[in-house]
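Omission of a single protein chain aside, the complex is shown with its protein chains in their original locations.
Up next, subunit A:
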């Protein structure tokens, strides 16, 4: 029976081909053993790399922590000016430590992570305690609001799940009543020149979507600005009091002052920026930055309306959320060389 003969051959008991097979099999076993050993060695090495990394992490983390603790304890009894300076340094260092922890998350164990988080939390607490002690400030802002807020307290509180489906609609909060849903902006335009005046956009949330080859001038100070699906456009805007949110933008030139810039899925775009806190990019490529230089007659007034600090422009500090490697600059954004910057906005 064919199957039996086959079986024998498989076991290597018959004929010449059987002997060859045994050899082959031995060879294979040997090979497998070598590979296995290799794998184990590799695993061990990568394990020790991980160990090394986490060792580096904990020694750096502890050193920094000790340094901050020392700063804090040296505050007691010191002069006010000195304390202010020390506290500032401690705050900065704590922030850096937070960032370091975040960057290190990938290779830390849950245990290490939690330990570090707990340590950081303790630092934050003693930082604010030291601050409170050395530089007591006025009562928290929200305490003074207590009365008004208490009145509005939890009116939409939802009862436990068993009461689902009978929502309480007793009274609407003031903010809701005052908010007729109206949006400001435009969408789906090609090859147009669009302007908006201060009266149209002042203190409003402005949304521009699906614009192609358009030139846009927004004179005035909106509360916030969203740009989505922008291609080949030049969009200039007055001071935005909070954040500018950009998504899916390409081959464009943007210019505005703002508090935060949040850029996503954007490529080949220039941003002439005044930003008082930070600009960030995520999933972006070939985005380049230069300081904001556009000007128009009421720019100064609009700056005042926006509340933005004219003297603080952090346009060179761009955080790339896809590039958290410390020390190596992100390849996804650049500074526009001075010679290549746009000087004339009227053309």
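Just a few scattered comments:
Methods note: a residue touches a chain if its C-beta (ideal position, glycine included) is under 8 Å from a C-beta of that chain, and two chains touch if they have at least 3 such contacts; residues count from 1.
Just so it is clear, contacts and distances are computed from a predicted model.
Choosing from "Cytoplasmic tRNA 2-thiolation protein 1", "Anaphase-promoting complex subunit 11", "Small GTP-binding protein domain" or "ADP-ribosylation factor-like protein 2", the protein name stored in UniProt for the chain missing from the display reads "ADP-ribosylation factor-like protein 2". Looking at A:102, A:190 or A:316, the residue that reaches the missing chain in the full complex is A:102.
Contact with the chain not shown here comes from a single listed residue; of A:125, A:190 or A:304, that residue is A:125.
Summary of contacts with the chain left out: across A:62, A:92, A:293 or A:322, the touching residue is A:322. Note on the undisplayed chain: of the listed residues A:74, A:243, A:267 or A:334, the one touching it is A:243. Note on the undisplayed chain: of the listed residues A:64, A:85, A:205 or A:231, the one touching it is A:205. The chain not shown here touches subunit A at positions 98-99, 101-102, 105, 110, 113-114, 117, 120-121, 124-125, 128, 137-142, 145-146, 149-150, 152-158, 160-161, 164-165, 167, 172-176, 179-184, 203-205, 207, 209, 223-224, 226, 228, 242-243, 245, 259-260, 262, 264, 276-278, 280, 282-283, 307, 309, 319, 321-322, 324.
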